[in-house]
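See structure below.
Removed: one protein chain of the complex. Kept in place: all other protein chains.
The letters A, B and C name the chains in turn, as written, and every chain counts its residues from 1.
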Amino acid sequence: MTKVIRGIVAYPVTPFSADGGIDDGAFRCVTENLLRSQPAAIAFLGSAGESAYLTEEEWRHGARLGVETVAGRVPVIVGIAELTTAAAVAKARYAREIGADMLMVIPVSYWKLTEAEIFDHYAAIAAATDLPIMAYNNPGTSGVDMSPEFLVRLVRELDTVRFIKESSGDLNRMHAIHKLSDGAIPFYNGANHMALEAIAAGASGWCTAAPNLLDDRPARLFDLVQAGDIVRARALFYDILPVLRFIVVGGLPTTVKAGLALRGLPAGAPRPPLKPLVEADRQKLAEFLAALRVEPAAA
Amino acid sequence: MTKVIRGIVAYPVTPFSADGGIDDGAFRCVTENLLRSQPAAIAFLGSAGESAYLTEEEWRHGARLGVETVAGRVPVIVGIAELTTAAAVAKARYAREIGADMLMVIPVSYWKLTEAEIFDHYAAIAAATDLPIMAYNNPGTSGVDMSPEFLVRLVRELDTVRFIKESSGDLNRMHAIHKLSDGAIPFYNGANHMALEAIAAGASGWCTAAPNLLDDRPARLFDLVQAGDIVRARALFYDILPVLRFIVVGGLPTTVKAGLALRGLPAGAPRPPLKPLVEADRQKLAEFLAALRVEPAAA
Amino acid sequence: MTKVIRGIVAYPVTPFSADGGIDDGAFRCVTENLLRSQPAAIAFLGSAGESAYLTEEEWRHGARLGVETVAGRVPVIVGIAELTTAAAVAKARYAREIGADMLMVIPVSYWKLTEAEIFDHYAAIAAATDLPIMAYNNPGTSGVDMSPEFLVRLVRELDTVRFIKESSGDLNRMHAIHKLSDGAIPFYNGANHMALEAIAAGASGWCTAAPNLLDDRPARLFDLVQAGDIVRARALFYDILPVLRFIVVGGLPTTVKAGLALRGLPAGAPRPPLKPLVEADRQKLAEFLAALRVEPAAA
Partner (left out) sequence: MTKVIRGIVAYPVTPFSADGGIDDGAFRCVTENLLRSQPAAIAFLGSAGESAYLTEEEWRHGARLGVETVAGRVPVIVGIAELTTAAAVAKARYAREIGADMLMVIPVSYWKLTEAEIFDHYAAIAAATDLPIMAYNNPGTSGVDMSPEFLVRLVRELDTVRFIKESSGDLNRMHAIHKLSDGAIPFYNGANHMALEAIAAGASGWCTAAPNLLDDRPARLFDLVQAGDIVRARALFYDILPVLRFIVVGGLPTTVKAGLALRGLPAGAPRPPLKPLVEADRQKLAEFLAALRVEPAAA
């Protein structure tokens, strides 16, 4: 049985160099910075990692580099977000080959998918490797909305689908997953702006790019709620909330890359059509980080 | 300075007799039942009290009967939900005359209101009495949606507007009220389905009709979160969640009256076009209450 | 069989005098102005008539005054928008007594209504008089959304419910009503901003307050589409569209009263909390009317 990850699942951005390709050195620095944030796991090539904007070869390179850099210090999760089942299966196999520990799989739609279509998409990926899978729901970015009932069914009917990540931002979904599985299926919060409440509601973890900028504050928030210190948890949550909201509203690659540069850890620009953060927003982010006494990232 | 209410604000239904008028005896029984649920306050003539369906004379009768029955045991809040400012002012004055302790005011729209129109509506009501006012936002039933910024402005600019009740079900609103006022403005949760999380987020209280059916369980939930016993709080919350959701989804007057009848405390039917709960749903509610070992209400 | 109304159903505002009551003289002037706009019928006490903001006595006065003023020159429709079935039935009976020709009935919700509840609401009103009824769907103002299937069922199962007014602004609804009834149930468009298209789609008429400000332009638009002169219909529609949109976005009572004052036909202010149109918007409306060469209303 897979060990359940409890705590923070940290998401790196994918740094690009001036010529537009992946910057391996910066990639390693960004990863080391995250490893200092007390994560329970690191997830490469998720939304924050601009996975959707990479070529297939870049994706493979990033996955391999991630596994090598982490080198077993924490479990490595690899994100798979593909329109076609064939491409998703190929990536799953590759992730297995290079030694990833888990897959996080989100269906992506151009044409709306039926539940039968989504189910078979997951089934094909699950059949391709023995890696445990986190089913990931994020209708806002993927265009696919999976109900709690369907997500629980995926876990029940597909052996290696064992975890759920919910990023719809709807507490009712988490409540429903908990009730439908009598608390037995670990679910993870992917909505930064309600991290305090999701942990209170029983989330096993919090999937977030925030540690890139906030170091171990997310991990401390998780621990405070677990310890029942609701007063200090609440105070910490409200302190970091402006940053949590800012990075989501402005788009994770854009804002996190700007914040990393402010911390002395340049990760390049996001890939066009995405643009670097505009100056007024960069100032605002700098003020948020200063108010929290966020320090430069170690080299 | 008004004492801040902390804990449960309990909402009675308004019982009708077979001829359609207010049933005074049942009204008193419903109120006594609520008083046994450890409420911090009781709020008459809110949404659950079918306020919108009463004639003006009935409304006055209900308000008076409420104040008399509670007889100072806990603070009494009276709900005001009027389309015209003139009618709202008249009700505010009446509530003051009969000895109510606080007003809960929600603007109601047929035609969409501008913020200037809503502000002056509150200002006129505030000017009519010296009673403290809870500004109440519930876009789903009232058709008016007041932003956190506007609600905080109401509290800052109108002396007697001191509290905010948020029923939009959006955690972001509570976070915003907390941040905008540095935690200084007490806010109350009006969304049953997220009570656990709203209390975790710092709500001063929970406005709910649930104690009609769940006795002191809501009060215990509130206390458990305050005490940092997040594990038992979560367990209690998930236990009562089916009832919390059921009474909201089915409409409070309809479902709570059905539940009270199941508990041996008949409160009549809701007023047409509202109908009594259909039999299949009544069975489901009975099962929910049985699973929680809810006992008959004391006579 | 009721004669089918074809063309414009014109909606007057309800003028108030300085002391806040209904201004009978202005009421008659507003009505006469509408009668000059080539309407197929006039509908009193609809949304534009601030019906929801009137006391019961004022409503009766307005209905009676409307019937008397029109004096049979065109059919008179009276609007009924009540939360309780009892109040709606009482108004239906009164409308019959004073000689109205048709009822336009919209259910209003505070608590969400089931279809069974809405159906019985209509059935009770239909049973109260022999007047033909137009079932009116306007979820935006009433909080009740009736599907095309349900509306067609109302017409099929209740003898005197014979017409449908659709104000949801969704063309699919009109298409569905047409298909479900093989074109046999007359439906009316209540969404000003898509009048051209609704008439093209087969609406029997257009329910609108626009003739208060635009005289017979709406009637001409209706006739041009019927005559197949799509080029001139389109040109006229785009000409008047800024006014059509303006009066809806700003709220009919507020904007139409401002526009009538600009035309030399003062109808007082809307009832608080509604406020008179702000000056900047009044200027904009004046420009729109000037661009269309709208003339002062005849005395």
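Note that contacts are C-beta pairs under 8 Å (C-beta built on N, C-alpha and C of every residue); 3 or more make two chains touch, one makes a residue touch a chain.
What you are looking at is a predicted structure, and each value in this text was computed from that prediction instead of being measured.
Novice: By the document's own contact criterion, which visible chains does the hidden chain reach in the full complex?
Specialist: Across the whole assembly, the hidden chain touches A, C.
Novice: Taking the entire complex into account, which one of A:His193, A:Arg271 or A:Lys284 touches the absent chain?
Specialist: Candidates A:His193, A:Arg271 or A:Lys284; residue touching the omitted chain: A:Arg271.
Novice: Given that one chain is not shown, which residue among C:Leu241, C:Ala261 or C:Val278 touches it?
Specialist: Counting the whole complex, the residue in contact with the absent chain is C:Leu241.
Novice: Just name the one of C:Ile98, C:Leu171 or C:Ala261 that touches the chain not displayed here.
Specialist: C:Leu171
Novice: Who touches the missing chain here, C:Ala86, C:Ala124, C:Leu158 or C:Ala200?
Specialist: C:Ala200
Novice: Considering the whole complex, not just the chains shown, which residues of chain C touch the missing one?
Specialist: Considering the whole complex, chain C reaches the absent chain at 171-172, 175, 178-179, 183, 193-194, 196-197, 200-202, 225-226, 228-231, 233-234, 238, 241-242.
Novice: By the contact criterion defined above, which parts of chain A meet the unshown chain? Give residue numbers in ascending order.
Specialist: Counting only chain A, the missing chain is touched by 20, 47, 52-53, 83-86, 107, 110-114, 116-118, 120-121, 124, 141, 143, 251-254, 270-275.
To be clear about the criterion, only the chains that are shown with their structure count from here on.
Novice: Are the chains arranged, by touching, as a line, ring, star, complete graph, or other?
Specialist: If you draw each chain as a dot and join those that touch, you get an open line.
Novice: Are the two sides of the chain A and chain B contact the same residues or different ones, given that same means over half of the numbers occur on both copies?
Specialist: Chain A vs chain B: same; shared/all numbers exceeds half.
Novice: Farthest from chain B in C-alpha centre terms, which chain would that be?
Specialist: A
Novice: Of the chains present, which has its C-alpha mean closest to the combined C-alpha mean?
Specialist: B
Novice: Roughly how far is chain B from chain C, going centre to centre by Cα mean, in whole Å?
Specialist: 35
Novice: Chain A to chain C: how many Å between their CA centres?
Specialist: The computed centroid separation for chain A versus chain C comes out at 52 Å.
Novice: On a C-alpha centroid basis, what's the spacing between chain A and chain B, in Å?
Specialist: Each chain's C-alpha centroid was found; their separation is 39 Å.
Novice: Would you mind listing the residues of chain C that make contact with two or more other chains?
Specialist: none
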